[in-house]
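Excluded from the complex is one protein chain; the other protein chains are retained at their positions.
Let's look at chain A:
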């Protein structure tokens, strides 16, 4: 129970941090170059990395922390006027995002590839990108359904593509950042 609570808090905190960086840094920069794609999607959506890695490590148990992290992130970073008019659908949107990685792992397992941490000794990190890509497709399509009344049909493809690209690039970037963090910790420890 203590382990679950600890993992829960870590995932929630990392999710909020990644969402914050996306909302406060990535999206404003994105809007300078690609204004008006949508208020819902980001081209580098870092929390997708948290979704995939947390689910990879904890399986279905990660759903609770991912949902909570996403909910708190929306509460903290989504502008009040957007949050207000999307409030009824925002919970569905969060649920779809939180489930996306889990659904992707289930699909991979169905096709004979159990990719959860510790199951495959020779795990290649690129498999997590595959999982992330499937999760991002699930998430994109899910978000289109969730926001179907709010997205202008003309924007549909742009939103779908933005979600898919944003999730995948976000996963890759977050894994790269994590890799650098691990590397710096190791190099720092070696020099001491």
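Simple rule for what comes next: a contact is a pair of C-beta atoms (placed from the backbone, for glycine too) under 8 Å apart; a residue touches a chain by one contact, two chains touch by 3 or more; residues count from 1.
Everything below uses one rule, namely that contacts and distances are computed from a predicted model.
You can't see one chain of this complex, but its UniProt record names it "MarR family transcriptional regulator", from the set "Na+/H+ antiporter subunit G", "Tryptophan synthase alpha chain", "MoaD/ThiS family protein" or "MarR family transcriptional regulator".
Residue in contact with the omitted chain (choice from A:123, A:141 or A:158): A:123. Residue in contact with the omitted chain (choice from A:72, A:106, A:141 or A:175): A:175.
For chain A, the residues touching the chain absent from view are 3, 6-7, 53, 57-58, 117-118, 123-126, 128, 175-176, 178-179, 182-183, 186-187.
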